Each structure stands twice: as structure tokens, then as C-alpha cells.
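Entry: subunit A
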Amino acid sequence: MNAPILTYVTFLPLLGVIFIMAVPQRSEAGKNVIRAIALVASLFTFLASLRIYHAFDASIGAFQLLEDHVWIPSYGIHYKLGIDGLSFWLILLTTFLTPLTILSTWRAIDKRVKEFQVALLVLETAMLGTFVALDLFLFYVFWELMLIPMYLIIGVWGGERRIYAAIKFFLYTAVGSLLMLVCIIGLVYFHNEHTGHLTFDLLQLYGTSMPRIYEILFFAAFALAFAIKVPMFPLHTWLPDAHVEAPTAGSVILAGILLKMGTYGFFRFAMPLFPQGSAYFAPLIIVLSIIGIIYGALVAMVQPDIKKLVAYSSVSHLGYCMLGLYVLTRQGVEGSVLQMINHGISTGALFLLVGIVYERRHTRLIKEYGGIARIVPIYSTIFLIVTLSSIGFPTTNGFIGEFLILLGAFKVNKIAAVFAATGVILGAVYMLWMVQRVFYGQVKNPKNLALKDMNLREVAYMLPLLVLIFWIGLYPNFFLKKMHSSVEHFINQVKVEDVQEQPHNFAAANNILQLGEVTVLKVKE
Partner candidate 1 sequence: MIPGTYLPTEYLPILIMLLFATGFGVVTLWVGRFFRLRRPYAEKLIAYESGNPPSAPPRFRFSIKFYLIAILFVVFDVEAIFLYPWALVYDKIGIFAVVEMFLFIFLLLVGYAYAWRKEALEWER
Partner candidate 2 sequence: MNNINMSFDLYHLWQVCGGQLILIVAGLLLILVDIILMEKDQEIRGRWMGWLTVFIFAATIGHLACREWDLHDTIFMNVFSADKYSIFISIVMTCAGLLAAMMSIGYLRNNGLVRGEYYILLVFAVAGAIGLIQSVDLLMMFITLEVMSLAIYALAAFLKDSSYSQEGAFKYFLLGSFGSALFLFGVAIIYGTTGTLNITQMAQYISGGSYSTLPILVAFAMIMAGFFFKMAMVPFHMWTPDVYEGAPSVITGFMATAVKAAAFGVFMKVLFVGFTPILASSGQPDFAATVNLSALGPYWKPVIWWLALLSMFIGNLIAVSQSNIKRMLAYSSIAHAGYMAVGIIAANGEGRMGVLFYLFAYTLMNIGAFGVVYLIDGMERKAQDLEDYRGLGYIYPSLSFLLSLFLVAMAGLPPTAGFIAKFYVFAAAIKEGYFLLAALGVLTSVIGAYYYLRVIYLMYMKEKVKDVERGPIAAPTVVALVIAALGVVYLGLLPENLASVANLAQQSLAMIF
């Protein structure tokens, strides 16, 4: 196994970009060629990522398929890639969703096709890079690289308030990630002071010992960056705007993969790097996750806009992921990882479906529809299946994920589990109510009578998603067995000896407050 397969997978989309650049887009034929190239490039990426599936050894908990090259030696920055059981699935999810997204944009994106496909492929590279990077600096580069294409996708091809949404998305993410950068550098220097070894290598930075107060501070900065991305409850306000204004493809990528960056960040960086800080903030994060679950569901319930409803449902679902991560039991964490994949599939599918009907009617308001089940039977069937998966109906993927999370949570914290479980019920309420209003009853709006059902292309990109929904729902072990050892490894890393919350240390808090002053006056002799 010598071929640098992760590098290939990560940068294959960029190869497509080079080809696309060469094609003029004046004519309709040119646009089709561009779309085809993008599709082929993303399909090749998917095929290449299947090689990872073969190469991946599920029995190893640590990172594998490592690639390591020196990049900026004076700062100990390496080009270091590697995957474990979590990033493995997220990579597959990314390479799997991207071709489907490109297929979905075949007609929806009609102007500036070239720029769009370029942005999408660059975004894919950035996302894959984020998942495989094992060097904090490299990770940060990929993480920031995601911002610009997504900003453009929302801002150029989005809806009416697209610019507002794009800027909000950008600024929220940038604030968090820049503070994270400061703390990355801080962490590296702490490590340097301790070991005399300047490195950004994640594997070496794990277990850096530092004063607890710094660990808490650094965790807070990391958590802020990731919590914005997740998004956790009070920081979620960019999400509905971004989702509603983004074009369908943007929403799918945003919900399907970008939100996973947040949870992935917690899993890979924030929690194992700063177990003390993580333990310190655990109660807060659990509470915020539960608030997110219930609040997201309640707000989703009253949305008049289908897409906004799905967007708020993401807040609720990602709440489960965070909860699962933080209960730190095997079931909880595995459920959380599975739920990340589930959410990518189900919510991605929902956004695609909303996009299909939006392309035809140019509205997403629930009250504009009603009774369309009779007019578009295939569409309605698929929509119902995806809805059931989203609310966690047994035999679908959503059930497995939520069940595992709740099981894990119940072992550790019964009250949290009980509150979180109400989210399942609320989820059923808002989704099914929406389905009822859109698909059943009488056809009130005469415009809907002429609604066309899904065409072959649309069925073609929905089918793989449906297959996965049942695959995970019926045979989850296929997915879970690949992550067992990685999850064990993670839990061992993060578990703090004394999980009980230590009494609040006021002296330490004072230290934080004075830190600013000390820094100002610090004079290195």
C-alpha cells in the first residue's frame, strides 16, 4: 500500500477544474460538456475513494493510510494525511454526495455554469482535505479554503437575500476559525516549551500537558469555531439564512457535509486535544445540545417554508450528534457518527427533493401546495420515505442513529436522555404535519395540477440515497464495524480520570481575567 491514495482522492476534483477551465461556456453544448466533466471528475473521485474502503483496516483504532511530507520545516508543519473510522465514512459521504449534487444542478443552475462547477469541485477538495488532514496547519488551510467557494455558491447563485446570507455565513465562520488559529499556535508553543519540539502534527500534540486554565481557554476557542459550524444552539442563526438562500446544491453540501465539519472537529481536535477542557464544558454542551434538539424541532414546526423547516430540523439533528459525542459511551459515539452520515443522507435528500419541486413551481411555501400526492406519485413516495428516515422510523437509517445515541445517553445521564427523546416525537410532529399539508387533502391550488413528476435524471440521483437509507436501516453493522476500534480509541483519549465536575475554581477564573493585563505588560527579557 504505497500509493498516496488520500492525496489522489483529495486532489482529483481539482484535476476536473483544470479541464473545465479549458471549455468555453458560450453555447448550450459547452455548458453540458462542463457539467459532464464535473460529473465525471466527481465520479472518479468516488471510485477512487472506494479504493480507500479496500485499503482501510477496521481493526486498527489509530490513524492509517498515513502520508507524511515536510511542508514548512522551520515551523514543523507537515503535509500529513491519514484517516480513522470516522473520517473514513465522512470521506465516502463527501465523494458520494458530490456527484449526486452535480446531477441535481443539471438544469437548476443555468447561468455561470462553469464558475459554479469549479466552485463545487474546489469545495469538494477542501472538504476532503479537511477530513484527511492530520496536521493542524494543513487542516486550518483546508478549513478556510472551504469558505470562499461556499461564500460564492450562496452569494452568486442563491435566492433573494443571498448576499446577506453569504456574508453572515462567512463572518460567523471566520470569527470562530481565526480564534481557533490563535489557539492552535498557542497550543503548538505550549508543546514546544514542554518537549522542545516545534510541530503542528496532531498525533504529537495529543496529550500535550498544559495548565488546566489554558486547556479550558483553548478548548473554548476550538469549541467556538466548531460549534458555529455544527451549529449549536445560540450560534445557529446563520444556518437558516444560508440554507434558505443557497441554491439546492449549496444546501445539500452545506447540510450534508459542511455541518459535519463541526462535529468532526469536536471528535478529532477539540475533545482529544483538551480532555480537561472538554470535561469542564461537557455539562454546558450537553445542555445546549438538548436545547438545540428541542428548540430546533419547535421552530421547525412553525415554519411556513419547507426549506427553512428542513434547515431547522438540521439544528435538531446535529444536537443529537453532539449529545452522542458527549455522553462518551461506545453506543453514544457510534450513534453520533452514524447520525452524522444519516443526516447527510436524509437531509441532503430532503433538500434535493425540495429543490425538485422548487424548480417547477418556484416557491417553497407549504401553503402553496396541498394534495399533490395524486399528481406526482413517485415524488410523493420518495419524499415520504425520506421523511420517515429523517424522523427515525424503524428499518430506516435515522432510527439506528437516534436509538444508539439515546441508548448511550441513557446509560450516563437519564434526564438528558429523556429530554432528548422528546425531540424524536417533536421531529415526527413537524415532518409528518408538513407532509400532510403538502401531499394530502384536496388540491387547492390550480397551479399544482400541471406539476410534472420526477424525470429519469432526478430518480437516478435519488435512488442511491434511498438504497443507503434502507441499507443502514437494515444492516447497520456493515457501517458500525468499521468504526468500533476508532471509537474505542477516541473514548480512551477523551475520558478524564475524574469525570465529575471539579468545583469551580475562582482563583483560576481570576487568573483568566488577569491574563489580559499580564499579557499587555509582559516583557520578555
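For anyone wondering why these and not others, all candidates are chains of the complex that A comes from, given by their letters.
What we mean here is this: a residue touches a chain if its C-beta (ideal position, glycine included) is under 8 Å from a C-beta of that chain, and two chains touch if they have at least 3 such contacts; residues count from 1.
Note that this is a predicted model, so its numbers are computed, not measured.
Novice: Looking at this complex, which candidate touches subunit A: 1 or 2?
Specialist: Result for subunit A: touching candidate is 2.
Novice: Show which residues of subunit A lie in contact with candidate 2 when the two form their complex.
Specialist: Its residues touching candidate 2 are 71-75, 112, 115, 137, 140-141, 144-145, 147-148, 151-152, 155-156, 162-163, 166-167, 170-171, 174-175, 178-179, 181-182, 185-186, 188-189, 515-516, 518-525.
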